[in-house]
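Take a look at the following structure, please.
Only a single protein chain was left out; the remaining protein chains are all shown in position.
As written, the chain order gives the labels A, B and C, with residue 1 at the start of each chain.
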Amino acid sequence: MVDLSVNLGNNLVLKNPVMTASGTYGYGTEYADFIDINQLGGIVVKGTTLTKREGNPYPRMAETPKGMLNAVGLQNVGVDSFIETIYPKIKDFNTNMLVNVSGSTVEEYVETARKINSLDNIPGIELNISCPNVKEGGMAFGTSCPSAIAVTKAVRDVYKKHLMVKLSPNVTDITEIAKGVEGAGADSVSLINTIMGMAIDIESQNPKLSTITGGLSGPCIKPVALRMVWQTANAINIPVVGMGGISSVSDAIEFILAGASAIEIGTANFIDPEITIKVIDGIEAYLCEKGCKSIGEITGALKI
Amino acid sequence: MVDLSVNLGNNLVLKNPVMTASGTYGYGTEYADFIDINQLGGIVVKGTTLTKREGNPYPRMAETPKGMLNAVGLQNVGVDSFIETIYPKIKDFNTNMLVNVSGSTVEEYVETARKINSLDNIPGIELNISCPNVKEGGMAFGTSCPSAIAVTKAVRDVYKKHLMVKLSPNVTDITEIAKGVEGAGADSVSLINTIMGMAIDIESQNPKLSTITGGLSGPCIKPVALRMVWQTANAINIPVVGMGGISSVSDAIEFILAGASAIEIGTANFIDPEITIKVIDGIEAYLCEKGCKSIGEITGALKI
Amino acid sequence: MKYIHDFTVTDNIRQNHEFVVLTLKCDSTIPEIVPGQFAEVRVDNASNTFLRRPLSIHDVNYNNNSLKLLIQEVGEGTKKLSNLNKGDSINMVYPLGKGFTKPLNDQKSLLVGGGCGVAPLLFLGRYLVKNNITPRFLIGAKSSKDLIRLDEYRDLGEVMITTEDGSEGVKGFIIHHPVLKTEKPDFNIIYTCGPDGMMRVLSKYAAKHNIDCQVSLENNMACGFGACLCCVTPTQQGHKCTCIDGPVFDSKYLKW
Partner (left out) sequence: MKYIHDFTVTDNIRQNHEFVVLTLKCDSTIPEIVPGQFAEVRVDNASNTFLRRPLSIHDVNYNNNSLKLLIQEVGEGTKKLSNLNKGDSINMVYPLGKGFTKPLNDQKSLLVGGGCGVAPLLFLGRYLVKNNITPRFLIGAKSSKDLIRLDEYRDLGEVMITTEDGSEGVKGFIIHHPVLKTEKPDFNIIYTCGPDGMMRVLSKYAAKHNIDCQVSLENNMACGFGACLCCVTPTQQGHKCTCIDGPVFDSKYLKW
C-alpha cells in the first residue's frame, strides 16, 4: 500500500493530494451523482464574498484552443447565506471542504474569513487574491506585492485555521508575491488562478464575453502553470498546491515532480466528471510502478 | 479591390498586414518551395546578436496542448556573418525584411542595430527585449520598464529606420512597458513573444527542455496574446503588430479588430507552410464580405 | 440521477444539407428522461473542440435503451457528431436540466419550434400524447428544404408551417401565422424552442394573451450540471443557471 496522504500544515491533512478547484466544482454536491466525493483529498468550494453577488452578465464563457475563458465574476450567495443554507449540507462530507474567499477591500476579506473561522468543519480557506473577473479588486491584490502582503496579514490575524493563499499568474515574478504572503503568515499557497485572456466573434465583431476579458483555464495554460509552480516551490518553504490545466494522471504527476505537495483539478471536471478519481488511482499506480512508498518521495523530485 | 496595405510609420509600408514571426521563418528562404514569399507583408528574420551564438543544448522543444515550448536560445551566425553571407541572398526579396535584434547588454543591442542601420534593404528592426530563453538578458530588458526604456532609447539614437520593439507577455502590465518604449522613441511595438512555460517527462522525471523552462507559442496562447494586444492598442498611439497563436484567417481578424495594424504568424507555419497566403486571401475575402474598402476600416473596430 | 454512459451509434440518417438524426443505443439501462432535458455529448477525434456539446433528447425508446439526437451542423463539434457512423461510440452525460412541465389536463397546447429547436418538441409531443393531450405544432423555417421529419410530427398532431420565402406553409415568420393572429388564442399553453428572437416574440404574445409559455434556452455551457455558473440567464430571482434551473423556463420568470 502506498501512502497518498499529504500534510499541508496547520491541521490540514489530505487523504490524497487531489483537490478540486474553486469555481469549477460548485459545492461538491454537483458531482455526487458521478463519483463518491468523499474520496477526494479536498474540495474548494465556490468563491465566497461578504455579500451576495450576481456576477457578470451573460455571456460568461468562450471556448478557446484546449481551454476556455470564463467571466463568472464571483456569483455567490454571500457568506451568511453560505453558513446558513449551504454549510449544513456539506459539513459532514468526509473530505476537506475549503472555502475560497474573495473580496474587494481588505475589510471584506477579513470579515468573510472571520465568519468562516467559526465553522467547525471547514479546516481552511483559500484566499483568492487573483480573480481577474471582477472590477473592484481580487486580482489587484494578487498582482502587487504590498497589497498581497497586507490582505494576507489582515486575514491571518482573524483566521486561525489553514490559510492557503491563491496566487495570480498575471504577474512578472510570481515568486516575489509567494515570498510576500509566506512572510505574511500564509500556511500554503495555491497556484495558478486563470490567466487573463480574450476572444472576439469576428462575425458580430463583439467580444465573446460580456466583460471583454476573462480568465483562461484548461490544458492550454498547463505549461505556464507548471513553470510557476516549479519556480514557487523553489522559492518558498511552505507547501505549494499546484493547478492549471491538469486533466490527466500524467499532468498531475508533472506538478508534483515540480514541487506541488497537492494539486487541484478545475476545468477538466467539466469534460470528465470522474477525472479526479482517475487521477487519484493513477498517482497510486505510478508510485507503485516507481517503487515509492509515499507520495512525498516524488514531491519536487524533478531531476535537473 | 480592397486595399490591404498598411503604413506602420517611419517608411515601413507593408503591402498587406501579414508578416512572419522571428525564429519561426528562418530567413524566409526555407519557405520558398511552398509559397511565393514576395507576397508577404514582411518577414522578420531570426533573432540576431552581435556575435555568433550556438544556442541552447538539445532538447529544445516539447509539444504541449495546442502549442509548443521552445528553448532555441537565439542560435544565429552573428550580425557580421549575417551581413556578409545572408543579407546578399535576401536583400532583393520584394517584401519587407526586418531583422530581429537581440542582446545581453545595451551595448550589444546598440552595436548590432548600428550595423544593420547601414543595410539599404532592411527597412526596420524588431528589437527583441523579450526572449525567455537566454540566461544573460533578453527578457530581463522587457520585463522592467526602466530597462526597456533604456535599451530602446540607446538603440533609437543609432538606428534611424523603423524601430519596432517586441514586448514580453511575462509581465504584470504590458501597457506600462508599451508606453515606456513609445516614449523612448519606438516607431511601433510588436507582441507577444512567447510565455515562459515548462514540461516534464514523468517517466524519466527530467524536464523536457535542456533549459528546464522555455517559451510557449501556438494557439494555446492566443487568448492571452489577443488580450494584451487589445490592452496595448488602447494604451499607446504608435501602431501595434499583433501575434501569438495566429493560425487561421479568423484568428488574424480577431487581432486586427482588437487593434493590431499588422500581424505576425509564427508556429502555425510549421504545421501549414502555406498558412500566410491563406490568411492574406482570407482577410481580403472578409473585407469584401463586410463591404470594407481598406484594412484600416476594421483595425481596432471591436464593438464594445 | 445523472449518468455518464457510452452509447453506440446504430443509425445516422441525414435529413438535409445541415441536419442529421443519430440513433444511439446504450448497454446500460437508460434512466427516465423528461422532454426538454439534454445531454452533454463528448466530441472525440476532433482537433478543435474542447468542451462537451449540449444537445436535446429528440426521442427515447426505453424498450431497447435507445435514444435519438437531432443535430444541426454549425461548427466543428456538431460536424464531427453528425459524421459518426454506425458502430461508432459516443459518450454522454445525461439527462440534464429541467424539462418541460406537463400542462394541466384541460390545457390546449401549441408547440413552436425553429431551427434545431424542433429537436425536443418531438419527444415532448409523444409525451403529451401519452398524457392524452393532442399536441399542435407550429414550425418555422427559412425555406421548405429546411423542414425536416414533418411526418414524425404529423403522426402526433396537426403541423402548421411558416417559411420565410413562402416555399411551404405561410410566408413569413412564426408570429405571422394565422394561428397566432386570432383575437383569442385557441390554446392556453405554448412550448417553444428555437432562436432567441422567436422565443421572445412568443413570450410577449403569451404575456399579452395571458397564457402560459415555456421556453427552452440554448445558452453557452461549460459543464451542463450546475458546477461552473457560465450559463446564466437573468430571471426575476437573479441569475439562474440554464443547465440546472432550465433549459426550460416559464417565460414570465425570465427577465426578457
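As a convention for this text, a contact is a pair of C-beta atoms (placed from the backbone, for glycine too) under 8 Å apart; a residue touches a chain by one contact, two chains touch by 3 or more.
Every value quoted in this text rests on a predicted model; they were computed, and no experiment measured them.
Every visible chain touched by the undisplayed chain in the complete complex is listed here: B, C.
Of C:D6, C:D44 or C:D165, it is C:D44 that touches the chain left out of the display. For the chain left out of this panel, the touching residue among B:E30, B:D157 or B:E176 is B:E30.
Between the chain not shown and the residues B:P17, B:G41, B:G67 or B:G180, the one that touches is B:G67. With the whole complex as reference, residues 44-47 of chain C touch the missing chain.
Seen from chain B, the chain kept out of the figure touches residues 23-26, 30-31, 33-34, 46, 54-55, 57-68, 70, 72, 75, 218, 267, 269-271, 273-274.
Keep this in mind: only the chains that are shown with their structure count from here on.
One inter-chain figure worth recording: chain A and chain B are separated by 34 Å, centre to centre, where each centre is the mean of the chain's CA atoms.
With centres defined as mean CA coordinates, chain C is found 47 Å away from chain B. Shared interface positions of chain A, i.e. residues touching 2 or more other chains, are given as 64-67, 218. Along chain C, no residue makes contact with two or more other chains.
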